[in-house]
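Written out below as structure tokens is the structure these notes cover.
As you look at this complex, bear in mind that one protein chain is not there, while each of the others sits in place.
Right, chain A next:
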Amino acid sequence: MKFAGKTDNYAATQNACNLCSPLGAALVFKGVSNCVPLLHGSQGCSTYIRRYMISHFKEPMDIACSNFGEHTAIFGGGANIKLAIDNIRSQYSPELIGIATTCLSETIGDDVPMFIRSYKEECEDKENLPALVHVSTPSYQGTHMQGFHGAVRALVETLAEAAETGDKPLLNLFPGMVSPSDLRLLKEIAADFGMEPVLIPDYSDTLNGPLWTEYQRIPEGGTTIEAIKSTGGAAASLECGMILAGEPETAGTWLDKKFSVPAHRIGLPIGIRETDKMMDILAEVSGNPIPDKYLGQRGRLLDAMVDGHKHLNGVKAALFGEEDLVAGLAAFCSEIGVIPALCATGGGAGRFEKTIKSVVPERIHRKMEIMEDVDFVTIEKALEKTGVDLLIGHSKGYAMSRRLKTPLLRVGFPVHDRVNGSRTLHLGYRGAQQLFDRIVNKIIEIKQDRSDVGYTYM
């Protein structure tokens, strides 16, 4: 099938490479302990988002909805939101309800903060009232990433206090939208530096947990409200994402301004340099040297990179997906000789090209095409011309991969057609090791399969 590419009057988005903002917010709220996300809009919003995330995480995904009806759209959603909070409380007894708006409730002009205030005032058992955190996520603004970062910021802004620190110095970690395995890794690293990490969000257990003995209304795990409160007293914040770092108002900058918690803003720690940067910051903040364990991991990674370098140098890859992930992957590719010949995202922060160019050596720039705010049809059109050896991105690139007969290495979100989306590691030396092994092996496999000889030594 031939696709219509972008033309001057290009109006439709075909096979989008991004999702809507309430999804990102809902995911963040799933990473808070004893929290139920509530979407203020139509029933379909929560059902579609649940289904989409279940297919990736393969875990129960309760997301409530205020279930707009015609009446609600005319008279406003105030009554629905209050009823929804009541019903969530009586079924789930949550400590926090994370309320994200939708295109519908935003367009009719619902004043959710006012609804929340009046709910609190009218509430009869104020002691048992869960925390209510609101984030504005109109689906016509930004992508799921704006919803994600917006919800992180809303949690901090609503809950953070100027807390006393305990024995261990606190480290606020704003990891971005990464996998449960990545989240575990970050917590482990912070702990190894002798710090107490507060990870927002932390869905490593809530969305990648074991089987249950008894049904859990809200899956165990997640960042506690106490921990979120304590972020105001942390020694530092580490905020991951190069695109995010260009955002003037984030959880990290807010804490810096409000409580003078210094914000260290780096890219997603993918590959050697960005992980090194993270390690240096942690060493500085904690006052402890980089643990030997990580020097070992780094050493083994470099050794593997040398062993495999000939397979990769000059290999062309197309990277697509969420902006910060693509930026991280582009940086790593540049460290191992893979040319990020096409970097594409559905996001539209406006800093993509500059960011990508900043992590790729200048001599490579002319070999690259960088595309922001694009859909898969546009990406595929470009790839028909360019031609690459490998696609690196999420599952929605599979149809394109099949038509172009170019293998797809699955990373990020969503991974709907493999079982290990939650367990894919991207971050740190270990994540780089896994990515490296997967990329090299894929290239070897291609060579091997296309060879007439069938070598058994490669």
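Note that in this section a residue touches a chain if its C-beta (ideal position, glycine included) is under 8 Å from a C-beta of that chain, and two chains touch if they have at least 3 such contacts; residues count from 1.
Rule of thumb we're sticking to: contacts and distances are computed from a predicted model.
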Matching the hidden chain's UniProt record against "Transport permease protein", "Nitrogenase iron-molybdenum cofactor biosynthesis protein NifE", "Cbb3-type cytochrome oxidase assembly protein CcoS" or "Monosaccharide ABC transporter ATP-binding protein, CUT2 family" returns "Nitrogenase iron-molybdenum cofactor biosynthesis protein NifE"
The one of A:63, A:242, A:278 or A:301 in touch with the missing chain is A:63
Answer key for A:23, A:116, A:243 or A:285 versus the chain not shown reads A:23
Where chain A meets the left-out chain, the residues are 1, 3-4, 7, 9-16, 18-20, 22-23, 38, 41-52, 54-55, 58-70, 72-73, 80-81, 83-88, 90-92, 102-104, 107-108, 138-141, 143, 211-217, 377, 396, 399
